[in-house]
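Everything below concerns the one structure shown next.
Every protein chain of the complex appears in place save one, which is left out.
Going in written order, the chains are labelled A and B, and every chain counts its residues from 1.
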Amino acid sequence: MTATTEAAPLESEGHEETPGHGHLTSTGLSNEKLAMWVFLGSECLLFGGLVSTYLLYRNRVPASQGPKVSDIFDIPFTSVSSFVLLMSSLTMVLAVAAIRRGDEHRTRTWLVTTALLGATFIAGQIYEFTVFFREGLGFTTNLGGSAFYGLTGFHGVHVSLGIVMLLSLFALSARGKLGPERAETVDIIGLYWHFVDVVWIVIFTVIYLIPI
Amino acid sequence: MAITEERALESGIDALVHPDDEIGVWKRPDSNRGWTSWLTTVDHKRIGIMYGAVALFFFVIGGIEALVIRTQLAGPEQDLISGQVYNQFFTMHATTMVFLFVMPILAGFANYMVPLMIGARDVAFPRLNALGFWIFFFGGLFLYSSFFLGGMADCGWFCYAPNSLKQFSSGHGVDFWVLGLQITGIASLSGAINLIVTTINMRAPGMTMMKMPIFVWMSLVAQVLLLFAMPVITVALFLLMFDRLFDANFFNVAAGADPLLWQHLFWIFGHPEVYILVLPAMGIVSEILPTFSRKPLFGYPFVVFSGIAIGFMGWGVWAHHMFASGLGPIGVSAFAASTMFIAVPTGVKIFNWLGTIWRGNIRFDTPMLFALAFVGMFVIGGLSGVTHSIAPADTQQTDTYYIVAHFHYVLFGGSIMGIFGGLYYWWPKMFGRQLDEGLGKVHFWINLIGFNLTFGPMHILGLQGMPRRTQTYAEGMGWDVWNLMSTIGSYLIAVALLVFIYNIWRTYKRAVPAAADPWDGRTLEWSIPSPPPIHNFDVEPTVEHLDQWFHDKYEETLDGKIVKRDPAPTLLAEPQQHSDEGEPIWPSSVHMPSPSYWPMVVAAGLPMISFGLIFHLAISFVGVTVVLAGIYGWSLEPSAEERH
Partner (left out) sequence: MTSPQPPRVRPSRVRFGVLVVGLGLLLAACAENAPQDTLEPEGPISRQIDDLVTPIFWVAIVIGLAVLAAILYASWAFRRSRQGEDYIPPQIHGNTRLEIGWTIAPAVLLAVIAVPTVSTILDLADRPADAMDVTVYGAQWWWEYEYPSTSTRGPVVTANELHIPIDQPVHLTMTSRDVIHSYWVPKLAGKKDVVPGRWHTLTIQADEPGEYFGQCVEFCGASHANMRLRVIAHTPDEFEDWLDHNAADRTAPPAGSLEATGEDLITAKGCTTCHVLRGVSTADQIEALRGRLIRVDGDPTPFAPDLTHVGSRGTFAGSLFDLNIGELKAWLRNPPERKDGSLMPNLNLTEDEIDALANYLLSLD
């Protein structure tokens, strides 16, 4: 038997498909959305630990052991790729708005654009990493290298997983399975995406902008 | 049979998927019968029982490790085992007790009881719940596989750098430890998300936060602590893993690294961790004391807020584990002060427990004995903890047996006594049989005496200068008699545990069923049969008061006496009904999640990834594929199938 697809409006948020309940959640937020917020809370501590490690180590590199990150980074380049990632948050918002009003075509457009912008950012990261490596800073070269690649690498993995999720949503939408009653799903992925973006703002500030 | 197709699956991912989409090679399990149904269950009660059973198994292993340690230390200059082997034993004893016993069994209690206590059918994400269990199970097995694959970790449960680096720990033991904890950490984190959402979002109508049972509150605080503490140790473990496996420099002193980074990261996790270990047990005690005193918990709001305060303040005291580590006097002073003040909310709880039993009508069934012992033993441990906060004194106490005494008083005399109390208390609810009272009392007394005999003398040993983590000690140090006493005590603890295991077996053999409410309890889990039907409640409870079930049973007369209501309230569910095939059935209005094997599949991939990182990367690729396939299959499967 097919599941019904009658459009349920936004009140679907907070009506839990929890076993047997079928009524409002205590907070009005759906379980899934609350779970994403809770998860993102823990992610703050994860990146907090990595940022702290970077802050501790970036200037402790002995001179004989290779370049510091601040010796070889290219702020203009990274600024552009940061801008790209910021724009992807905008397109994500547009994707959520599109699905809310039932425009499935536009939803796919914005989802794919977000994914592409994210992929561009990742490409920029990879390019930057190869430049650094050629300039003598690898993961194992020195303290700063380990801390830098550790922090940005974790972030890059998070972005990549986000891209995978966005493309999965695109695929579902292409098969007609992502109607407006599913707006919250896109919203929740959007939360994750915005978080990853905010983390990048912190990373960018800490690594590139704060003077040594 | 049409059940739910009329009702649009309202939110969540479910309507995305159609049964035809499922990619599983095997048909989705649909049975709740037989031993294989345990492998695919998503029922919070069964998952709770599995957590408890596996945890108790690891408790025995950790206990054997303790006996080996104590036997070696019974006299001076013994060499029953070498230093290297001894170091593995104390490392694994602590790692097992913390990560493979106390944390999972408290997760098991929370899993079983929280939905019942808040009037819910299950947790928010039943398959995620199953995933957590299977990850824990495979993670524990992975950790212990090191015993057969080159030796277990021998760096201590805290595994300080740089001793943990390959340069100083060249075998695979530390790698197994790092990866094993990463795996079980995922289980803890997923469980925390699940329980937090469940507690916040799925309470019965009328149950505000301040009408939740105290155990639910303490579990909630512990889960929030887990949520924020696990990522910090995750970072520390990744950094160590990168150094060991990929030659990174995070703890490489020659490259300028600071070994104290590991200590800070570990203890920022480690201190909230000890509250994770004790708060739920405090919650259990806070349920038992009122029930067996026939009085409500004294100062419920204050107990709640002191729990929250401990949760918050616990983040500000971590460096009291580092008073001798070279923090500098300002740092030491700050943490000494913060550590002193965390004694205040803890004291509030103890006084409120005393207030609960004061002028009560106390009955000394086994759960109550354990709960009272908790209060007494925890006070001793807490006070020795306050003496540690006097930082200059701690420079004499830290790294000695005085500390070993302190944390065993709070974790064994505290958490584990609370756990045993909870087991005796909720055993009838979970299994429909009551553990034998006579044997329970024997277990309790041998345990209490053995425990004090083991750990009491350790206070003296520490103050007389015996360091921790030493496989032997010289003659003529004045330590011989106390060590011998401690060893004898440890064997008594083992005897007590054997009594407990015998009790379980005896109870399993007997056929005497337990009532729904054998203790005249106060909270909702006692308002349904023992054991509960699979769907928990026939009718969703409506809550107006704290201790709602007690209010349903008793009322206050005009002259202030408390009397039973007449008629007594009916239970909120019928005992489990079964179909002709023996499958449990539930009312047609109730929508239950279906079993699934994907959680086990995903969980199985994680040890594969870890083995691959240690031995051969190809295995890791297989593991990644298994995990990805599992996640993909899971996402294409609706959380509930229609019943036919």
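Here is the rule we use: a residue touches a chain if its C-beta (ideal position, glycine included) is under 8 Å from a C-beta of that chain, and two chains touch if they have at least 3 such contacts.
Nothing here was measured: the structure is a model prediction, and the numbers come from that model.
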Using the touch definition from the header, name the shown chains in contact with the chain that isn't displayed.
B
Check each of B:G150, B:P296 or B:P569 against the chain that is not shown and name the one that touches it.
B:P296
By the document's definition of touch, the residue of B:Y473, B:W549 or B:W634 touching the omitted chain is B:Y473
Of B:A53, B:L80 or B:A515, which one is in contact with the hidden chain?
B:A515
Going by the contact rule already stated, which one of B:G206, B:G326 or B:G582 would touch the omitted chain in the full complex?
B:G326
Write the list of chain B residues that the hidden chain touches.
82-84, 87, 154-156, 160, 162-163, 165-169, 252-254, 256-260, 293-296, 298-302, 324-326, 328-329, 332-333, 336-337, 340-341, 343-344, 347-348, 350-352, 354-355, 357-365, 372, 375-376, 379-380, 383-384, 386-387, 389-400, 437-438, 441, 445, 448-449, 452-453, 456-457, 459-460, 463-474, 476-479, 482, 515, 518, 554, 556, 560-563
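Here is the rule we use: only the chains that are shown with their structure count from here on.
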Please tell me the distance, in whole Å, between the geometric centres of chain A and chain B computed from their C-alpha atoms.
32
So in the complex, the part of chain A that touches chain B is made up of which residues?
1-6, 8, 12-23, 25-27, 29-32, 34-35, 38-39, 41-46, 48-50, 53, 56-57, 60-62, 65, 139-143, 145-147, 150, 172, 177-178, 181-182, 184-185
Quick one: which bits of chain B touch chain A in the complex? Just the residue numbers, please.
2, 5-18, 120-122, 124-126, 189, 192-194, 196-197, 200-203, 205, 207, 227-232, 234-236, 238-239, 242, 246-250, 252, 255-258, 261, 265, 268, 535, 540, 589-593, 638-640, 642
